[in-house]
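Of the protein chains in this complex, all but one are displayed in their positions.
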Amino acid sequence: MTSALVHEPVPPQKAVKLEVVDMSKSFGGIAALASVSLRVEAGSVHALLGENGAGKSTLVKCIMGFYTPDTGAVMVNDKEVEIDNPRQAHMLGIGMVYQHFTLVPSMTVLENLVMGRSHVTAFIDWKKERAELSAFVDSMPFSVPLDLPVASLAAGEKQKAEILKQLYLNARFLILDEPTSVLTPQEADEILGLVRDMAHTGGITVLIITHKFREVLAYADEVSVLRRGHYVGGGKVADLTVDAMAKMMIGERDIAPAATRTERAPGVICLQVRGLTADDENGDAAVNGVDLDVAAGEIVGIAGVSGNGQSELVEVLAGQRPLTGGAITVQGDTYHATRAEMLRHKLALLPEEPLHNACVGRMSVAENMAFRNFDQPPFSKGVWLSKSRMRAEARGLIERYRVKTSSPDAPIATLSGGNVQRAVLARELGGQVDVLVAANPVFGLDFAAVADIHGQIVEARNRGAAVLLVSEDLDELLELSDRILVMFDGKIVYETPIEQADRTNIGRSMAGH
Amino acid sequence: MNSDLVLRFGAGAKIFAVSLFAIVLSLIVFGIFVALSGVNPLDVYDLMYMGAFGSWFSWQNTLLRSAPLLLTALCTALPAQMGMVIIGGEGAFVLGGLAAAAAGLLLSDMNAPALIVQGVMVIAGMCAGGAIIASAGALRHWRGVNETISSLLLSYICIAVLNQMVEGPMRDPTSLNKPSTRALPDWAMLGNIPGMDIHVGLIFGLLFCIVAYVLMFHTTFGFAARMVGGNVRAARMAGLPVGRLILVVTFLGGAAAGLGGMIEVAAVQGRANATIASGYGLTGILVAFLARQNPLIVIPVAILLGGIDASGGLLQRRLDMPDASVVVLQGIIFVILLASESVQGHLNILGWLPRIKPRTSAVAAAKGAE
Partner (left out) sequence: MDETSIGWWGVPLAIFAGAIRISTPFLFVSLGEMVTEKSGRINLGLEGTLIMGAMSGYGIAYLTGSPWLGVLVAGLVGIAFGMLHAGICSLPKVNDIAVGIALMLLGTGLAFYLGKPLVQPQAPNLPSINFGWWSDLQQVQSALKINALFIIGVVLAPVFLWALRNTRWGLILRIVGDSSDAARAMGYSPLAVRLAATAFGGFMAGVGGSFLSLYYPGSWNEGLSSGQGITAVALVIFARWNPMNCLWASLLFGGASALGPALQSVGVTQGYYLFNAAPYVLTLLILVLSSSSHRHIAGAPGELSVTR
């Protein structure tokens, strides 16, 4: 708002070369970045690879001026620059597209683009702005409807609008943070292809943060790998193999081998959903008549781009959302997600964002671990609660599931994401499980935790549980499921046994074709 | 083990320290305020101490005033365990008093035994107050109506109903200046605690606080209710009957305030009139917040604020200060408490749902920019 008065340097008009030299940043004594150096050539696509917590986002936040690095410098076109805030980054032609969209949902694309500018006149002449922006959009390789509210756009269009906004703001060095996590494979290919073409014609330089090797191989020219804050390798993608990159990314740690599904004939149908309908929080239909069966000893995976009714489906099964029609039966009995039914049918749930969906942040780890059976002996005698028994049981679970916590009495919100997930896992899978519903159970966790949790899910299945696994990560589904369903627009539109599963067909169904 | 103990009791000590800090700071600010309006703050402090805790007489006065505060505070503190901010205690108090007066007059006209009359008055008061707050709870749960706003609106409606009844159908024609219902016969009134000039309402209040504490923190019901209060999504995932829990707890909260109204009628005023809406409900909100919505801590806090309340009369008589002085001090305490709580960095201590943020790295990124 005030910057209109300051004389601003004009951002560069062509692709920018950017170098990071010896950059370190620590938080409370823990080094998030340790002497990382990195060079991104002008007009190239550079991938920044690493697992969660490797320091990728700390690095780009330092580049964008969100953080001030402890040591090190950023060079733009071979000149050292000072970046204290995102605005200065923009002035240097550096722009970032965040993993989750930062356009204002209730405003139109046009309003978003105009307001993203650093100069906006006090009174806005929409006629003039629309004419200018239409001309700009026409000059770009992809277009977005200008007059629709962002909330009504599909994920792919939102992603395009985000990139368009950065280009409109003259970003010539574009940082894309996990840009494909909410897209179908086809949408991802389209957008990454367009961005790569723009880079190779010299218009922009691109830095993609990702953990998907497929995208690195297909679209990046060079790659840098971070592990635990250190630069551990990189180079021309053409010279590297997936194995080599994986080794750099994970290091020489032992990863528990992914549990293998034992051969077994599917048992009786445990979870049956018929004609299920449910609304989203705006009151619009989100689940439009879903039928599905999950047999004992089977993992049924549901693929789909987020926002196609999967989370609403899981919420109905979890009792967090009322159904508007249809029926659910568990082991032959009608199911209304009451506590008695959940206990009787040994139903377990691993929802996404466990702290948000399955925990009470300010209650202790021990209390959170007792949510399923606090009203059963030995935790209760009649109406009375036994806190000492809760603590004792929790100690056992903490030990068995390797939950890192200072004490069973620590509020669960003080634990790290992976440990919250483990605590929920301990609670849900600690006893006998007949039906398991899991939604994006490993989102945001590192390799070790992912392997661990996948192992637990497969083990539950091998013990005879009926598992419904909803995930936005197709690789996870392909690895774990016995059968894959695709959900689009609130309906199941495609089904395939794992033996015949094919990425292209699944991707096409995810886009509704 | 040591860290467990620190976690379990350290939090309590910290809460106590923050409250004490807030009250001391508020007294200083209030002192500056009265000094600016030309009164010597030392005189004010001295009189406040004298009026609140300086003699057995003032102690009794203080305890008399803290009795209704114990109950109206529960009207905010109990629903707060479920993550709801209820501020309609005044309405539940008033309606409880009116219902108790109606029931008491009806039964005493029929010459029912005193214990029956009093018992029915208690039930009537609790049901009336409970129904009002439970309806705010029901509206929140089934219609998504913000319970803070609805409970306050309901409170205004209750006061209007009281006025209508005491000016209209229930009016005693002999009450000219101050329209009231007929007076309860003396034999139907609640008596004093033996050996003191304090009515048994204080015992009711203390008992209600202790029972509420045990219910919320030592039973499976309370555990379930606190789960709902902490994160309703987690509670639903555990299959808990969220609606029923909300109804029961809001009813209990309202019943506490309604009982307070009954006591005001049956032990103090002897009849229902506009004076029973004298702000106990509002002060109760502050008591609940200062007590961090914990029914047991409500007890000392209610006594403290009852003392401040009791000293108001002395300030008015001796220093000619406006009767609103007490409200000013209460407002200052409330504001400073909220601010100091945050400064001390407590995690979500007030008991509402955490504001859920999407799991974005952009959030973290943007936070870094602040």
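First chain written, first letter: the chains are A and B, and each begins at residue 1.
Operating definition for what follows: contacts are C-beta pairs under 8 Å (C-beta built on N, C-alpha and C of every residue); 3 or more make two chains touch, one makes a residue touch a chain.
Just so you know, these numbers come straight off a predicted model, no measurement behind them.
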For the chain left out of this view, which of B:25, B:112, B:145 or B:296 touches it? B:145
Among B:12, B:191 or B:322, contact with the omitted chain is made only by B:322
Just to verify: which one of B:40, B:55, B:164 or B:275 makes contact with the chain not shown? B:164
Given A:121, A:134, A:262 or A:416, the one touching the chain that is not displayed: A:121
May I ask which residue of B:282, B:296 or B:319 touches the chain that does not appear here? B:282
What is the set of subunit A residues that contact the non-displayed chain in the whole complex? 1, 3, 85-87, 98, 102-107, 111, 115-116, 118, 120-124, 126, 279, 281-283, 321-322
Interface residues of subunit B toward the undisplayed chain are 37, 85, 87, 139, 141-146, 148-150, 152-154, 156-157, 160-161, 163-164, 167-168, 282, 285-286, 289, 322-332, 334-335, 337-339, 341-343, 345-350, 352, 355, 360, 362-363, 365-367, 369-370
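Note that only the chains that are shown with their structure count from here on.
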Per the centroid of Cα atoms for each chain, what is the distance between subunit A and subunit B, given in Å? 45
Name, in rising order, each residue of subunit A that touches subunit B in their complex. 57, 61, 64-67, 85-86, 96, 98-100, 102, 177-178, 318-320, 337-343, 349, 351, 353, 356-364, 367, 371-372, 374-375, 380, 383-385, 391, 406-411, 413-414, 443-444
Going by the contact rule set out above, which residues of subunit B touch subunit A in the complex? 3-4, 7-8, 218-224, 226-227, 230-231, 233-241, 347-349, 354, 356, 358-366, 368-369
